[in-house]
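Complex shown without one protein chain; remaining protein chains in place.
Showing chain A:
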Amino acid sequence: MIIETKSADPNQTIFSALSCACAENRQQSTLPAQLTAAAAAVLWQPITMADSMVERGTALLRKLEINVAEAEKRTGKNTVNMQETYTVYLIEIRPAETEGGTPAAPDTLWRRYSEFELLRTYLLVTYPYIIIPPLPEKRAEFVWHKLSADNLDPDFVERRRVGLENFLLRVASHPVLSNDKIFFLFLTEADSRLKSLSAMFRVKNPDKRFTALKQYSDELNTVISQLLRIRARVADRLYGVYKVHGNYGRVFSEWSAIEKEMGDGLQSAGHHMDTYAASIDDILEEEEHFADQLKEYLFYTDAVRSVCRKHELIQYELEMAAQDLVQKKQQKEELATGTVRIFSLKGMTSKLFGQESPEQKESRLAALEQSIQEGEETVKEKNTECQEFVRAAWDDIERFKEQKDKDLREALISYAIMQISMCKKGIQVWSNAKECFSKM
């Protein structure tokens, strides 16, 4: 493919040259097209991210326009039957082009973040060789001096909405992923087949230890998140209480000016009130350290989770290979004995169109035999891989558990030490204040 460049624009020239090179090297056929699009973009108007993905022209995106239009708060009971508030996002699907020019009403459905996660996990397992687009971050950070620092904060929700829309468009513009049936259903059908699907792609014989570990990891994540949220609110309140005492300082100081006998006592007591009010800043800063230690393990739970997922993947592949082998063996048996145990298209056709010749049968048997041997090799390999993984992983998990226990214990101890220090400061200040009052 040669593109004659009429323009002197250097960018376009480069893009065009790259485009030719790619075509020659027989890269993915879409790449030159993308570069061409990029070249076009340089010449003509700027295009949005969404536009550029549409430009790549998957079949799906030629048909549909996808938006994540809105976000809304909902309340309901979760899996452990506790009341919770969460956000749902509105997915809007429109036909891409309409004849007649009137825009059609969109099909819409509401989905929450966890459903997006489910979809992504499904894609991860189903297309293990593909780099699956990421989701926007799961949680907001825990900042104590912001009033609303959680997943329901409007700014966070908005950023997430954009991220989710981006995710859908990435998948929809992917040459392979865009053709996935489950993805299409995710966009169009409210009935969440994903839930039953997650049972489908789940391994048949999961390693109990990994299941337990995943569950532990999820619960730990929840608990630490909650602790951090509470900590932020407590810090906020405590700050308020301490700072109010600063007012005492001011009033005492002013009051001391009009008193003869009480003046000195009030004045010095006032200073101590100021000290007390100021002390909260250091106290809370020390507490941040504790919060950081908790956060580290919060993020660790994500890492643990991903190890569990990898194991699931490997296990799943092993099971698929084994299943595949079983099927082939059965086919061979059928072929050899002439009995049809399971319905198969091949069996039907032979019934319909007559038996095949002995030579054909021979060659087919031989091919199957070959396939079976390969299959057995694969199963052996996968088995070894799985076992290796489990062994190595579990080694590290034990190491991690020990580290976690030690680290968190130390964190709790240093929290206690911090509290003690805070109490000692309080005792000091108020003892001093009491002395001032006594001298009044």
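Following the convention adopted for this analysis, contacts are C-beta pairs under 8 Å (C-beta built on N, C-alpha and C of every residue); 3 or more make two chains touch, one makes a residue touch a chain; residues count from 1.
As a convention for this text, contacts and distances are computed from a predicted model.
Asker: Which listed name, "Sorting nexin 7", "cysteine desulfurase", "BHLH domain-containing protein" or "Nucleoporin 43", is the one UniProt assigns to the chain that has been left out?
Answerer: The UniProt record for the chain left out of view names it "Sorting nexin 7".
Asker: Can you say which of A:73, A:233 or A:380 touches the chain missing from this structure?
Answerer: Per the contact definition at the top, the residue touching the missing chain is A:233.
Asker: At which residues does chain A meet the chain that is not included here?
Answerer: 145, 147, 216, 219-220, 223-224, 226-227, 230-231, 233-234, 236-241, 243-245, 247-248, 251, 254-255, 258, 261-262, 265, 269, 405, 408-409, 412-413, 415-417, 419-420, 423-424, 426-427, 430-431, 433-434, 437-438, 440
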